[in-house]
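For reference, the structure discussed in these notes is given below.
Note that one protein chain of the assembly has been removed; the remaining protein chains are unaltered in position.
Letters A and B mark the chains in the order given here, with residues in each chain numbered from 1 onward.
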Amino acid sequence: MSNAEKQMMPPAVAAERVAAGLAARHGRERRFRIYGRIAIGIALAFLVTLFVSIFSKGIPGFFQHYVTIEVTLDRAKLDPAGDLSVQSLYDGDARGVIRKALFEAAEASGRSGRKAAGKIISQGAEQRLRSAILDDPDILDTTQSMTFAVDDDVDSFLRGYIKRETPEKDRRINDKMIGYIDTLNEKGLISFRFSDYLIFGSASRNAEMAGIYGALVGSILTLAVCLVLAFPLGVATAVYLEEFAPKNRLTELIEININNLAAVPSVVFGILGLAIFIGIFGMPRSIPLIGGVVLALMTLPTIIISSRAAIRAVPPSIRDAALGVGASRMQTMLHHVVPLAMPGMLTGTIIGMAQALGETAPLLMIGMVAFIVDVPGSVTDPGTVLPVQIFMWADFAERMFILKTSAAIMVLLAFLILMNAAAIIIRKKLERRW
Amino acid sequence: MNQQGKTETLVSAAIPDETVGNVFVDNPRIKARDVNVFYGDKQAIDRVTLDIAEKQVISFIGPSGCGKSTFLRCLNRMNDTIDICRIEGEIALDGKNIYAPDVDVVPLRARVGMVFQKPNPFPKSIYDNVAYGPRIHGLAAGGAELDEIVEMSLERAGLWNEVKDRLQQPGTGLSGGQQQRLCIARTIAVSPEVILMDEPCSALDPIATARIEELIDELSSQFTIVIVTHSMQQAARVSQRTAYFHLGKLVEIGETEQMFTTPQHEMTQNYITGRFG
Partner (left out) sequence: MNSFSLLIAVMLISSGYFFLGTRSSKAVRTAGARLHSLPHYYGLFAGLVAALPALALLVILAIGDDIIFNRLALDFVPDDVKAGENYKEVIVLAQIYNVVNGINFGEQPEWVNAAAAAWHGWEATSTTLKTVTVLALSLIGGMLAYRMVNPDFRSRNAVERIVMTILAASSAIAILTTIGIVFSVIFESMRFFALVPVSEFLFGTTWNPQFEGAERAGSGQMGLATYGSVPLFAGTFLISVVALSVSVPVGLFSAIYLSEYATPRVRSLVKPLMELLAGVPTVVYGFFAALTVAPFIRASGMSLGLDVASESALAAGLVMGIMIIPFVSSLSDDVINAVPQALRDAAYGLGSTQSETVRQVVLPAALPGIVAAVLLAVSRAVGETMIVVMAAGLAANLSLNPLDAVTTVTSQIVTILVGDQEFESAKTLSAFALALTLIIITLGLNFIALQIVKKYREQYE
């Protein structure tokens, strides 16, 4: 027993001591709140910085400078064989025809003058001319006003990244070129418009010609393969594990495996694809089919886990009702539970696909890095995907590549936002709250 | 028809506008005047006025959902933690309205402590559970004084002998009854003036309940105790005054013995005899 005369602290004394400490405690409370707000502020500031940085470069990246010149389309020069065949056009002198028109417009003369003026226009211009002729052969033997992209250095100059004030030897554009650009500008022949090259062009080492079309097609094909493989397999596995799998060691093993796979870094799936599909099976590298398979294996755990959650969310009363009328377990699952769980499964799948769309490392491993100019026509043609294209472009130092890379990133983000929005809409519209 | 031949008119069996019985006392500890409590649009407490006497046990009884817990939680402003809860009226502790805008909730809750329905010891050691209050309020000048406070609180809560050899063990490892006594020790460690108890025995077995009721009796010599209970027998055993709530209104209040033998309102009588609730 404790001392009988020892009393508990009288409330008055306690109240005094409490009051003494209040100011400090409230101060700590205020500071704590502020830390919380600062933390959120930092996170949001990072987000804003990231997006501003991308958008500020990306939006200009959708545009580039073009020059419009009057081109005399001399049939003899352009189509020497006279049969409008691809070979003939290649043998023809599209380049010369364009240069002639350019020199006229820029009032360029003399050897060094023409050399300078010639660098103003993009190297892809002749390709454009040839395509135009193939599209509409009737333009031959006429004079047409045609628009071609300017070279990316000229574009950088026009945007102000290359300055006149810089000494000539430090610039990529010499004074003569600037003179001709000024002439063209005064004549109003230089325009700044939406870059059709960005969207419809394919990979190119020339920044003004570079575009994401091939990568987009590659991404779509790869994701299609991924979806076709991952969705049925994922749903089937989820149904099996939730409903039919016996509670034994093997099932436990499968479940542990799935959870482990969800935690494995994505690079490792690429290594798997490299070692097995390419190393052992000897399948070709760099094709959307292999990319799709690798991405499917990577996305499977996500789809399985979210599908299982969707199945579990369907209340047992539905199952009981179906079984009560005499349906078999399989019929109950396939006719009743799975359709009800489908919105959740779709949502999970779309989100998995969105993650797969942004994946780069595993596809690098299986070789989708090759510099591929042709647009893939099928899942077995070599191709690349949009994130890998961004990765490759990020290495190039030209200003225009920086702008176009940012623009490509915006396209990628747009797709991701669309997909996530679709998932949210499906969830809101179709998911039932039990 | 009236009870025991008394000729006082029994008011009708509708909720009275005015509370029946002795609402006021001399030198009250807590005064509640015209208190209304709203959860959003729903009114939970309707114009309740009563006094709580010092160093006495008063019990709040009534059927489920009658608002007794809600009113209890007003007395130490625990309802502040619920966003949609709105309170009108005045509740004065020692003459000062606790809902005045300049009132600091922190010391208020050190003066008016609370024991909850389900024992909720912290996942800390027994010592740290009891020491938590004194520590945050800075009541102890040093380690020795803190040890004293912990020991005395556990003793007054009737738990000291059982746990004195295992103070460092987790509080969650005790039995239900012991946990509730630990929570009581925790509450009295900050030397409150009033202890609020919200159905403290409803989660306990009869033996543990009996011990706690004994404890309440002992504590009432030092603290003012307000206890919400759904057991009328408990109210009769433990409290000196009783307040009967019904659908948010205070129907009747008075000396416990009188209320249980000769209730003045028919509703009270119906509740006590088990007609409803």
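Going forward, a residue touches a chain if its C-beta (ideal position, glycine included) is under 8 Å from a C-beta of that chain, and two chains touch if they have at least 3 such contacts.
From a predicted model like this one, the values you see are computed outputs, not experimental measurements.
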item: Selected residue (touches chain absent from view) among A:I139, A:I199 or A:L416; value: A:L416
item: Of A:S112, A:T143, A:T166 or A:N260, the one touching the omitted chain in the full complex; value: A:N260
item: Omitted-chain contact residue, chosen from B:A53, B:V106 or B:L247; value: B:V106
item: Residues of chain B in contact with the chain not shown; value: 76, 78, 81, 105-110, 113-114, 116, 118, 120-124, 132-133, 136-137, 183, 186-187, 190
item: Sites on chain A contacted by the missing partner chain, in the whole complex; value: 18, 25-26, 28-29, 32-33, 35-40, 42-44, 46-47, 50, 53-54, 232-233, 236-237, 239-241, 244-245, 253-254, 257-261, 263-272, 274-276, 279, 281-283, 297, 300-301, 304, 328, 330, 334, 354, 357-361, 364-365, 367, 369, 387-388, 390-391, 394, 402, 405-406, 409, 412-413, 416, 420
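Everything below uses one rule, namely that only the chains that are shown with their structure count from here on.
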item: Contacting residues of chain B [partner chain A, same complex]; value: 104, 106-107, 110-111, 136-139, 148-149, 151-153, 155-156, 160, 188, 190-193, 222
item: Touching residues on chain A, where the partner in the complex is chain B; value: 2, 6, 8-11, 13-15, 17-22, 25-26
